[in-house]
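Shown here: the complex without one of its protein chains, the others still in place.
Now for subunit A:
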Amino acid sequence: MEELRGNGSVKRSLSNIEISDDEEFLGFNAAEQNDSRNMIQNIKKICTDSSSDETTSKRHLANRTTDILDPVYKLPFKYGWKRELVLRAEPTMSKEKGEVYYITPSGKKLRTRHEIQVHLHDDLTIHNFTLVKEAIGASPDDEIIRPAKYYNYARRSNIDPVVNESSIQTLGKRVPKPKMPKGASPPPPMNVHNTSLSSPSQFSSLSTSSNNKIFSKDNHQDFNKSSNSSKKLSVGSGKGSKQKGDARCTIHCLSALGKIPQLQCKICLCLFHHECAKASENQNTTFICENCNIKFSNSSQNALKKHHQLQPPTNKTHNFESHPQTVITYNGKKFIMYESDESNVNFDPKTNREVAQKTEAGSKTSNSRNDTLHSSVSPFNFSSNFLQNVSIGFDVLLHTFQYLKVQELQRAARVCRMWNLVANSSILWRTVRMKNSSIHDWDGFVKTLKRNGTTHLDLRKVLMGNQEEAWRDFSAKIAELDQLRGIDLCRCTPNIVENLFNTNPNLRVINAISLKDERINLENLSSKNSALEELRLRSTHANGIVLLNVDFSPFINMRHLSLTTVENLASIFENNFLAQMTNLVSLELGNCDQLNDQQFSDNLMQLNQLGRLRIEKGSQNFNINLILETIAKHLPNLHQLELINCDVKNNFVEAIKECQQLQRLLLIPTYVSQSAATNFMIMQGVMSLTNLTSIHWVVTNELLRVTELYLDQSDNSQKGKKSPDKHNAVSTTKLKDCIPVLKPVPGKEDEEEDDSNNVNKQQQVEIVALKIVESILSKKLGETKVKLLKVPHANTWRQSLEL
């Protein structure tokens, strides 16, 4: 704070004598008030020293009593200027009575003669202005006189919006943004009331601080918060204390200790105990507390006593709509909430204030809205719907925090108690993502996660300075997080994963992608790892990763296994490891060209829970048709099949036709040779699947390029022969993104075929645009979503269907 305040003064002095507009609203404490006043005086001094003009102003200051009513000072009002006299709330605190501001016709607020000088126009001179802190007797429209501050925000909204609107118009004052200068101290929750709007008797009642104090009470008795409806007024016989702090009842009242007060005053809406107010149950709707009773009768007298000479005639009265006390339920406990003078509160006043900011109209956003600034008064009153608004505010804050990274969340947690409470909500900490963040202190990090009950840690794309050191720290500390259930790792060495098996046996999910080495030793795996349900290992190493000491027997609960870059994949068939994982729902295997397809299919047929299968690189000797047959016979639950870079061999159509359980299909065929035949088989095969809901067919950019080249060539070779038809045909087929399909193109309508027959009579291959293929498939497959994608071969492995 001190430092920041220092900043503020630096800023002030740097900006010479320009004072921020917002300063008026900051609500300085006494010291700061003096600061700023001294500053203004200093500025004045500077002005008088530097400019001969200013000597006259000095004289004016000296002769303040004589010519204060001089008509020369009224001239600015003709040009639409306003003068504002702000009286100190507590005149005893300094010799000065208050501050004087001039407001230009354009609405800028000026505090110093220097500023005024800059804004002079027409025949106005600095002599037409006086900063003497007294009224100069202009009409109330031109000269605004108001006391400085009131510690009240709960009733801001009750100020008649019509009046405020008019005052806005007459003032023409610009509405400042709620943002405040950096160096500002956090302002107290106060509001400045225009004297013209409130009577002195209300001053005294309003000048209580707005800190809301809450008393906890483990009491679930029914509380009737419905407002009273009767219009009848009667006088209660209560004997409440006359001090305003004691007027309302709390659960600490001696005569009704521990009870939530339920008797509500008709006028001030304060809550009282029946016992304390000596009221009977049937007075519930007609009760008026003693305070209000007294005020009612005395208000006319009181109105004349204070600030008498400043009171423009007014017939406005406050309507007491807000509830000075409210019962809220928090964490299953009931709290009674009321305004208190004490600054040291049990519960965070921000609950109210923060929520007020979020939910109420502009005037509540900051105390920079004073009486003259109710342009955006919300028609819906915060406190009238208090409980709902509180929960909305909490909710919104929670929503907002979901978009913060861990560091930002931690910073937000330091803002105030309320934010701390929300920022530590377990829902925000369940999954911690460290993308693009760095962790400097693993010890503190792990402790924080442990405290907040994080169950999923995502370290993908985490920023690390010294990788080796950081991962070592990670390995050393991660064991403390025994509540962790899932972890995502990226770009780490396999020994980090090996270590995890040992240190965190509670882990259910381990995803380690972009492993940095070529071998991983699985000897740490033991029966204590049987909780593991998901394991994904993927290496960036060119040759893939070698599994050492494979023993998958602990993985009886494994539900999702993904080993797409394992070099010695065949080892998972040893001792029937794969076949024993009968709970497996999802299986992803890469490098399938090294597998014995018969062994694979034998293992596969045991996994009758399997719902999703992904096979990468099933090329060359690997017979995909055999797998398809196994699927058709033994895997009735397999709804999703992804064949990535698999050779489509003869009989593919027959094989896939049997797999009628398939619903979602992703096909990325290899296009080494015979691409026309491949495409032909895919089209035909896919059309036979009646239960499909979606088919994604990925065509590599390489194939498209080759096809394009082929078209160019044939174009050139045929240029010699001329045929009017051909030009048409070429222009249609010359479209980009075409693939070759063996003729006859499956599903293509006859008349179209006739057309193309004319073109490529001698050829067996037809060049078909992707769009046409898509439309043919869509037509044949009815409801199925058909999508043809273009992807470079190097990225084919990234394609997948979401679960």
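The working rule: a residue touches a chain if its C-beta (ideal position, glycine included) is under 8 Å from a C-beta of that chain, and two chains touch if they have at least 3 such contacts; residues count from 1.
Methods note: contacts and distances are computed from a predicted model.
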Inset, instruction - Have a look at "Skp1-related protein", "Exosome complex component RRP45", "NADH-ubiquinone oxidoreductase chain 4" or "Ribosomal RNA-processing protein 42" and point out the UniProt protein name belonging to the hidden chain. - result: "Skp1-related protein"
Legend entry - Given A:Leu131, A:Leu263, A:Val390 or A:Val406, the one touching the chain that is not displayed: A:Val406
Legend entry - Residue among A:His440, A:Lys736 or A:Lys779 touching the omitted chain: A:His440
Inset, instruction - Considering the whole complex rather than only what is displayed, give the residues of subunit A touching the chain that is not shown. - result: 1, 4, 177-182, 184, 186-189, 345, 348-350, 353-354, 357-362, 365-368, 376, 378-380, 385, 392, 395-396, 399-408, 410-417, 419-420, 433, 439-445, 447-448, 451
